[in-house]
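Now for chain A:
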Amino acid sequence: MLLENYLCSIVLIVLGLYAIITKKNAFKIVIGMGLVDYGINLMLVSAGFRVNGTAPIFDAPTQTQYFFVDPVPQALTLTSIVIGACVTALALSLVVKIKEHYGTLDTDKVRRLNG
Partner candidate 1 sequence: MTNHLPIIAIQVLFLGAFISGLVGYKSNSLRKFVIFLATGTSLVLTLMLFKPVMMEGQIISYWMGNWVPVSDWAIGIGLEVDQLSLFFGLIVTVTVFLGAIYSFKYMSKDNGQDKYYVVFMMLAGSVLGFVFTGDLFNMYVMIEIMTFAAVGLTAFRNHKAESIEAAFKYLVVGSIGSSLILLGTVVMYAQFKTLNLAQITALLNNAQHTPVILFAFALMIGGYAVKAFIVPCHVVAPDAYAAAPSSVSMLFSGIVNKAGIYGMIRLVFVVFASMNLPSMQFLLVFLGTITMFIGVTMALAQSDFKRLLAFHSISQIGYVLTAIGLSTILGLTGGLYHALNHTLFKGLLFLCAGAVLYSTGTTDLNKLGGLAKKMPQTAGLFLVGAFAISGIPPFNGFVSKWLVYQGTFAKSMETNNPGYVFVTIVALIVSVMTLASFIKVTQSVFFGQLPKEFENAEEVPLSMRIPMWILAALCLVAGILPTAVIDYLIKPAVLAIKSAGNYVAVMMGQEYATKIYTEGIAIPKYDYAMAGWNPTSWLILFGVLLIAFALVALTGGFNPRHIVGAENNNAKFDVFFSGEAAEHSHVAGNDLFWGLKHNLKGYFHFMHDVHNGVVNDYALMVVSTTALVMLYLFLLVK
Partner candidate 2 sequence: MFKKLIEKGIEKSPWLLHINTGSCNGCDIELVSVITPRYDAERMGFKLAGTPRHADIVVVSGPITSQSKERLVRTLAQVPDPKVVVSIGSCPRSCNVFHGSYSVEGPLDRYCDVDVSIAGCPPKPEAIIDGLAKAVEILKTKRRGK
Partner candidate 3 sequence: MNNILQFLFYILIFPGFAFCVVAGLLIAGIDRKLVARMQKRIGPPILQPTYDFLKLLGKETIIPRHAARKVYLAAPVVGLLSLVTVSLFIPIFNFSIFDKPVADLIVIIYLLTIPGVALIIGGSASGSPYAGVGISREMVAILSYELPLVIVLLTIGRKVGMALDGNITFSLKAIVDYQAQYGPMIAQWSMIPAAIALLLVIPCKVGSLPFDIAEAEIEICEGPLVEYSGPPLGIFKLNHAIKMFIMTSLFVTLFLSGAGTNFVALNVLIQFALAVVVTFISISVLKAITARLRVEQTFKFYWTYPTALALLSLVLVWLGL
């Protein structure tokens, strides 16, 4: 169960990096960045998972069993998701502006700054 999670997250990260490195369309690069983010989030939430653990809700008087999944990574994941959404939003707005200024999304042509 966990192994699949980790494998899946690594596949997502690698796919994302692949998209960033090889795709010449600025949109696809943004999608790649998103993929990397999702992969990391998946890994983060998996890191806190414990087999047979319950939801981390502490209910003192009645609860007898204390085997929770780790709640900290879930909080971290939430933060990370928010940040990822922001990155995507900012990146997309920049992509729109690039289209305005350069008339293209091809990264081979958006290279006025070089050397």
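Keep this in mind: a contact is a pair of C-beta atoms (placed from the backbone, for glycine too) under 8 Å apart; a residue touches a chain by one contact, two chains touch by 3 or more; residues count from 1.
A quick word on the picks: all candidates are chains of the complex that A comes from, given by their letters.
All figures in this text were calculated on a predicted structure; none of them were measured in a lab.
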Result, touching chain for chain A in the complex among 1, 2 or 3: 1
Touching residues on chain A, where the partner in the complex is candidate 1: 13, 17, 20-24, 26, 29, 33, 36-37, 40, 43-44, 47, 70, 72-73, 76, 79-80, 83, 86-87, 90-91, 94-95, 97-98, 101-102, 107-108, 110-115
